[in-house]
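Reading through the structure tokens given below for one structure.
Every protein chain but one is kept in place in this view of the complex.
Let's look at chain A:
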Amino acid sequence: MSYAYLFKYIIIGDTGVGKSCLLLQFTDKRFQPVHDLTIGVEFGARMITIDNKPIKLQIWDTAGQESFRSITRSYYRGAAGALLVYDITRRETFNHLASWLEDARQHANANMTIMLIGNKCDLAHRRAVSTEEGEQFAKEHGLIFMEASAKTAQNVEEAFIKTAATIYKKIQDGVFDVSNESYGIKVGYGGIPGPSGGRDGSTSQGGGCCG
């Protein structure tokens, strides 16, 4: 399917907070409690519509364990958006947010849009981080914030789309030079034709034939 823009997202956060489940819920609209742990990175993609324009999200779902941080850092390059995820039932995953944020700030482009997600909000009875704390952290660090549940799908759609809408607005406001792919945005058919040729050129001309 053709798209006006393609945004690269990266999902980061401690291991076991539900990154892969959020991705699966968003791309396949299902919750799969039994899935293999992520080694390295996995990919997902989905089309959404913002301002009547088709936008393709290409999402990189990363491994969360500390040992893999050095490799995860290489995935930030060229990401337009990041979902920084913690688990509201495990305090330590919230405590580690600052170090994730530091990585993101250091290795991603400065205009990357970051959405903070407190996942597993269906497990309210085991809550270890209050909504207010999440809000406060997001406010302090200039992030968008939502609590969500990959299990019930609550706010999952919204989180991905709100992030995209923010990126889209930044494009409209001229924050990005969309012809520069290091911002994690590619222009496709129906978008603003960028000066960059090659693949993008062929993609936009190819139009409707794109898979």
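The definition used in the following text is that contacts are C-beta pairs under 8 Å (C-beta built on N, C-alpha and C of every residue); 3 or more make two chains touch, one makes a residue touch a chain; residues count from 1.
One rule holds in what follows: contacts and distances are computed from a predicted model.
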| item | value |
| --- | --- |
| Chain not present in the shown complex, as UniProt names it (candidates "Globin domain-containing protein", "60S ribosome subunit biogenesis protein NIP7", "TBC1 domain family member 15" or "Protein S100-A16") | "TBC1 domain family member 15" |
| Touching residues (missing chain, whole complex) on chain A | 6, 8, 15-16, 34-37, 39-43, 45, 56, 58, 63, 65-68, 70-71, 74-75, 77-78, 186, 188, 198-200, 202-203, 206, 209-211 |
